[in-house]
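Written below as structure tokens is the structure these notes are about.
Every protein chain but one is kept in place in this view of the complex.
Up next, chain A:
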Amino acid sequence: MQWQVTDVPMNTDNGDINSEEYTPIPKDQFQEELVIKPLHSGDIYASFQFRTIWDTDFSHGKKGMSHYRLFPKSLGQVISKFSVRELHISFTQGFWRTMQWGQPFIPAPPGAELWVWFQDSVTDIDSTWKELTNVLSGIFCASLNFIDSTNTVQPSASFKPLGLGNVTDHRFLRYATLPREIVCTENLTPWKKLLPCGSKAGLAVLLKSEKLFHSSYHSEAVHIRTVCKDWQCKSPAWELRQSLNVVFDLYTSGQGKKEWSLFKMFSRTLTEACPVASSSKVYVDVTDNPQGELFDLSPATTLYSQAVVLGDRRTYSVYDLTKPETFGTMRSLNPLLRWKADAGDMLRPLLHGERYVAGFGLQTGEIHTLIYNNHPYRAFPVLLLDTVPWYLRLYIHTLKVISKTRDNKPSYIHYQPSKDRVSSHLLEMLIQLPPHSVTEVTVQFERALLKWTEYTPDPNHGFYVGSSVISALVPSIVAMDTNNTQERPLFSSFFPCKEESSYFMRVYTEPLLVNLPTPDFSMPYNVICLTCTVVAVGYGSFYNLVTRTFQVEEPSPGLARRLANVIRRIRGVPPL
């Protein structure tokens, strides 16, 4: 058994010692990896990550950004045209069930999520943001053009830049979610086109939409940020990280047999790495199976890797696709895992959030957010971000935060009330979670009656309210790896880690579906006519009384007499 200890990889060791012999790394770099993790619920979690490092000259502005090797030109142009510092976009179908599946490597809320940090040089951020969302909408074939001021917010603390640079001025940040966005093949195809090998070679051959969308959870994301080019961090480089997370329910579709293989999941097997990839690996989580009593993994691999991810030390079997011996005599790799015994209970995730709407009727309601701290003895603070559309009018004075039946006053509240038809509510607060507790955040709202043209099609389906975002530095059980310059598997290096004792974690709650009172859409003409009639009744009766005077009613002469009078007048005789 050969251990590849990723904490101390060989190549950086060399660089450390003989810095004179330091050879410049190739300008652009591409890495791909797939992590497969059997979940305790019997589902399979597959997480793809593709990383492209774009070594470009930042100092020359737009001129230096004109040469593209591996980095997709469409995104490169977006970065330079809109002066983007950092861009994160995700499309998710389904909801990640933290209590059954644990933590995902890259969390994402249901629907579409987009957050962008702009460079300090951007002056009119709102119009740049508007243009950017329209361009991205075209690139990803998604309804991102529906992002406008009513669903865009500027969180003050929840979304810090993940790359280099320590920006704190949240004027340059824009965050928006579209919880109703439906993700499908038309979003996957443009996403695959961004890869250097497309879906022709490497891990991307597995990405066949008929299988990927036949799953319990599907999330694809693009993250662009700046990272250090080398260990000395003298100059920065752009990093494009494309991730695709999918959870298959093979247990029910496989007639109750707990058994999976790559072919079963993706109806493809791997035959080669992407030729331009500097590393191409498949990791299978075998932490729960140290002696091989739980499941069998075949073909057996001699390469193991350990990584500290999400506060836990995990062990992985590694298949390195760049080495020909991985593919064996069949010239294809199809790892197969067969369960022998029932997996034990999962450790409860340390942080977990839930949300629901309480109350009945269509007048008022209450949003309840439950935040669980499952750590047995450590209290830690979390940042809760709530974005509520303007048509649910929040009453901030009804905000209550209760932990262990006691009032738990947030130490920081950033609240931005909504403007009708212009902006949404933004509520951000820092809450200290006591150990082993449930904290309940409640706030009341009132439902507005909208104009009839403002309702979505099928208004009685309800209106979506985007997920709450809970961000926290969770105390870690094992020491975290703070050295960001080292080579580490991609899945463990997404969120930068600043200290050993804690790790960053983001939890998204369920989006809400709220019903609003509706007018009768079929009768605008009737309403206009009826209301105008009532106004006219008021106007008419006052007009009558003001302009007319009382007079004694004289009986009008009969028809015969009037006719006779007409004739008499012609004859010149006095009337009757």
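Heads up, the rule we're going with is that contacts are C-beta pairs under 8 Å (C-beta built on N, C-alpha and C of every residue); 3 or more make two chains touch, one makes a residue touch a chain; residues count from 1.
The working rule: contacts and distances are computed from a predicted model.
Comparing "Elongator complex protein 5", "Phosphatidylinositol glycan anchor biosynthesis class U protein", "NOL1/NOP2/sun family-domain-containing protein" or "P53 and DNA damage-regulated protein 1" against the UniProt entry of the hidden chain yields the protein name "Phosphatidylinositol glycan anchor biosynthesis class U protein". Of the candidate positions A:G138, A:G292, A:P524 or A:P557, contact with the unshown chain belongs to A:P524.
Of the listed positions A:P290, A:G344 or A:G361, the one in contact with the omitted chain in the full complex is A:G361. Taking the whole complex into account, chain A touches the unshown chain at residues 360-364, 390, 393-397, 413, 415-421, 425, 446, 448-453, 517-520, 523-524, 527-528, 530-531, 534-535, 537-539, 541-555.
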